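The other protein chains are all here in position, but one chain of the complex has been omitted.
== chain A ==
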Amino acid sequence: MNPDGANRDDRSSNGQDRGVTVPDVPAFRAARDHVRDELVRFVRALRRADVAVPANAGPTAARALVEVGFDDEATARTALRACLISDAEDMSTFDRKFSEFWRRLTAGLDLDGPAPRWDDGPEGTLAPMHENATDDEPETNASETADHPDADPETNPVAASATLDAVVADSEPDVDADTVERSWVSPTGRRTRVSESVGIGPVDWLATAFDKLTRGLATLRGRRWRPGDERADVRRSLRSSIGTGGTIVSLPRRDREPDAVRAVWFVDVSRSVLDTIDRSFLLGTLRRARTEWRDCRIVLFDESARDVSEAFDESTAAAALDALDRAETEWGGGTRIGESLADFLADTPGAFDRRTVVFVVSDGLETGDADALEGALAPLSRRTAGIVWLNPLAVASKYEPRADGMASALPFIDGLFAFGGPNDLAEVGRQLRRHGLGGRIGYEYDPRRGVSEARRNDV
């Protein structure tokens, strides 16, 4: 927001609305604009971090800040927390983002006027204050802010030093594996690498992302009831009849709340995919799907399909890795997605029903007949709850599904998403939770699309 822009008019009217005499001096206006700008950025940053900030929370937060003042960080933190979040689970995210917000806010309220900063862009990312930052630097610095597991291993040693075992294994890592050495460029201090020992970040990121995906996908009935259509709710009917003298005038109904997932993963293990995808991330995801979901089958394919679900039941990550390696060595070559799917569909028709969600992990570079792919996907889309296509190439901001296989598949799939790291998985979960399998979902609705790779990782 431009402090000298058109918003100035309504600022003065706001002041009049509240019956408060607002000093109309430049220094005051600048400070007021600064607070407003930072607050808007803060709200956007929270939303980017998947915090459900209510739509009207910004004005309420501004009023709260006016009430409590800017003298005490703890008080301001409490005030904004009361206004901006409505879920205790979001508190840690809020606290993490608030520190940066407060630092920027107070720095800008210095008597010398707002501190210089680089452009944060409209996405609302809270770019750290940086004395020496110039307009052409943010991309570089942001990419070096390796607070994210997807970052380039060369600039982010987290990704480089986290071992495959650490990513895949989810059962009691040994003491040495509990910590990894991570290092990055300090965003606010010297431009030299600093390091510290921390818990294994990538596992946490993947676990969090996977939880979000699971919540967005639940199709199987759990034990809890909710209002629905399945059967009459006798207890509620009787209760409501008390108010009408014992006459039942309406018949509330209920059904079971879905809380479990049934899924089939088709994973393309052709060379083109394996060269593109982070294998540890892929294996970690599949392993979690197999262990955490109620019913999950994992099928690897390139020119034919092979069910390797049991390999992922092994207690060690090595077995899962072996399965993937075997698949690659046996088949590694072209990709016949359609024929592989059709064969598997014919051999194991019982693997699919209306509550099954099908995941296809593939780049869509079909070397076989595109008609065969359409022929396989058409019955699959009719017989299952939905098809989600995860494409490692869609990570690129300018990706378009123009490959033959991908273009043929589009009419039959419910959503095409990027698949490069935990953030992509979390994005799938977010969209599914918000819009459902039948909704407008896909890589094109990914709010990170179009932003730079550095910011994509940051948000």
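Rule of thumb we're sticking to: a residue touches a chain if its C-beta (ideal position, glycine included) is under 8 Å from a C-beta of that chain, and two chains touch if they have at least 3 such contacts; residues count from 1.
The rule is simple: contacts and distances are computed from a predicted model.
You can't see one chain of this complex, but its UniProt record names it "MoxR-like ATPase", from the set "3-keto-5-aminohexanoate cleavage protein", "MoxR-like ATPase", "Ribonuclease P protein component 3" or "ABC transporter permease". Residue A:83 is the one among A:83, A:105 or A:441 that touches the chain missing from this view.
Within the complete assembly, residues 52, 54-57, 59-60, 63-64, 67-68, 74-75, 78-79, 81-83, 85-88, 91, 227, 235-236, 239-240, 243 of chain A touch the chain that is not shown.
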